[in-house]
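First the structure, which I've put down as structure tokens, then a few questions once you've had a look.
Excluded from the complex is one protein chain; the other protein chains are retained at their positions.
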Amino acid sequence: MKPLFVAGALLAATVATAETPELVVYTYDSFVSEWGPGPAVKEAFEATCGCELKFVGAGDGAALLARIKLEGARSEADIVLGLDTNLTAAARDTGLFAPVAVEADYALPMAWQDDTFAPYDWGYFAFVHNADADAPANFRALGESDAKIVIQDPRSSTPGLGLLMWVKAAYGDEAPAIWDGLSDNIVTVTKGWSEAYGLFLEGEADMVLSYTTSPAYHLIAEEDDSKAAAVFDEGHYMQVEVAGKLAASDQTELADQFLQFMVSDAFQSIIPTTNWMYPAVMPAGGLPEGFAETLSADKSLLLPEGDAAALRDEALDEWLRALSQ
Amino acid sequence: MLKLDAVTLQKGDFRLQADLQIAAGAQVAVIGPSGAGKSTLLEAIAGFLPARDGRILWRGQDITALPPGQRPVAMLFQDGNLFPHLTLRQNVGLGIDANRRLSAAQAEAVTAALARVGLAGMEERRPADLSGGQQSRAALARVLVQGRDLLLLDEPFAALGPALKAEMLDLVAEIVTEKGATLLMVSHDPQDARRIATEVVLVADGHVYPPSPTAEILDNPPPALRAYLGAPTGS
Partner (left out) sequence: MAARAQPVGGTGRAAHRAAAPRPDAPRPVAIWPGTCAALGVALLVLGTLAAVAMRAEGGSGFGPSEASALRFTLIQASLSAVFSVGLAIPVARALARRRFAGRRVLITLLGAPFILPVIVAILGLLAVFGRSGWISGALGAFGLDPLRIYGLHGVVIAHVFFNLPLATRLILQGWQEIPAERFRLAAQLNAGPGAMWHLLEAPMLRRILPGAMAVIFAICLSSFAVALTLGGGPKATTLELAIYQAFHFDFDLGRAAVLSTVQLGLTVVAAVLALRVPVGEGVGAGLDRAVVRWDATGRSATLLDVVWIGFATLFLMLPLLAVLVAGAPGLLSLPAPVWSAAWVSVQVAALSTGLLLLVALPLSASIALGRRQLGEIAGILGLAASPLVIGTGLFVLIYPVASPAHVALPVTALVNMVMALPFALRILVPRMQQVMQQNARLALALNMRGPAFWRRVIWPRCRAQIGFAAGLTAALSLGDLGVVALFADPETATLPLQVYRLMGAYRMEAAQAAALLLFILSMGAFWLLDRGGKFHAEA
């Protein structure tokens, strides 16, 4: 088996030639999929850069970071796109990222100050439910209701971890009590977003942890207005997705060019109906019809990355304790 | 009396007709060419092959529809007559009752039967520890305790040497005589037939012929038998 295997590797390796400069972007898998932003972004950027843009998909945001850690300074990646604010602290600590200077007029609910990571989209976590059912107005009401919810495991899923941070940001030390209240509402916990959303669509739960922008997919792509996102009065935790440049990149100029392109209209207008998130910079055409209005700044919850990293293990312990009863 | 009343047997394309009577207590050799249906005949009497047509009667009672275990038949096959994972005592005990624990008297009978066939003291051995001849003796011990009226032998001693085979046949003859049982044994060796059989049934050309006295039929074989024997055997 060994010879065959090595032969395959060599054969494949010779295919890649380096005539035009190549920019390698590591991102999560759903970004590069045929139904994600990847193909359109590649086309748009290659039309302007005189280069080849190569996406490499690696699971989700956490897997992306793990991969960068495994590869270290020898990574062939120039850009990492798809980390969120729960991961940026750890990513920064690797020392693998270079400072960037991206100029943009961000449409985020808060000011963005970061010299390493630039945001490209964002969203609010929310519970999605069938529009004809009444939704609770906050976590306490949800815990007291008999609504059944399905959530993701924070140990294996980005939204799952987002929910931990949401409860922590909204309730601080009272978070364990909130989880106690929710424990009998939780039908089950899944490995990833896809499984949870699938279970919800199959009718296994009344609500699923997703994003406020999820109903827009059903409305725009399927002309189905039966889904709604419950608005919680304690506010919604944000997920801000960012990209950074690797210090070891051999295409620094091209990488800078890409990051600047990332906040341009060409890139940002692709995001809403492929990644189903809010664009980080409002495109000229505005949001597509069907996208929910963004919330005011005081309802937009986001822990600073340092706090998020510090609270992560404690929040996980609370969650595990409450749900393992 | 064993009566096969216009019995038709079928295995795939092969058909065998049997219409004959065998006297109770007779010792009958079933001979005939290879593939003529000797084993088929025994399987049908034992109940492993349902008759396509006709009836099988024992002492006037119709046994055609009875399952094998409820027929008055004990049968030894070419192989696989003992359970390899059971001791001789257990194997023989099955002949008395396969479904229940044996009483003390029954256990006694098992020991006696093993002694009768010359295996005293070997009760706790397993078949794999025995020679071929000893395995045959153990199987005969079980036949002994089964106490069935009909004993069917489908060449169980074929793999034994001539001397050992003769010894086994003599033991069989003693047992059936002692018990007054009726014996049907498949054989392809006329010498076996001469040794213990009083009558011979010929199976050939899709027919089971009625029994004839052994010496008579072997000395003056009919055409079908002559073809099988190949040469006059009287000399």
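Worth a mention:
In order of appearance the chains are A and B, and numbering begins at 1 in each one.
Heads up, the rule we're going with is that a residue touches a chain if its C-beta (ideal position, glycine included) is under 8 Å from a C-beta of that chain, and two chains touch if they have at least 3 such contacts.
Just so you know, these numbers come straight off a predicted model, no measurement behind them.
Residue in contact with the omitted chain (choice from A:F117, A:F139, A:W166 or A:Y217): A:Y217.
Set against the missing chain, the residues A:Y106, A:Y197 or A:F232 yield one that touches it, A:Y197. Screening B:L4, B:L160 or B:L184 against the full complex identifies B:L160 as the residue touching the chain left out.
Of the residues in subunit B, those that touch the hidden partner chain are 46-48, 67-70, 73-86, 94-95, 98-99, 127-128, 130, 132-133, 135-136, 138-139, 146, 156-160.
Panel shows subunit A; residues 1-2, 4-5, 8-10, 12-13, 15-16, 29-30, 32-36, 38, 55-60, 62-63, 65-67, 69-71, 74, 76, 90, 148, 153-156, 161, 186-195, 197-199, 201-205, 214, 217-218, 221, 276, 316, 319-320, 323-324 of it touch the chain omitted from the view.
As a working rule, only the chains that are shown with their structure count from here on.
For the pair subunit A and subunit B, the distance between C-alpha centroids works out to 82 Å.
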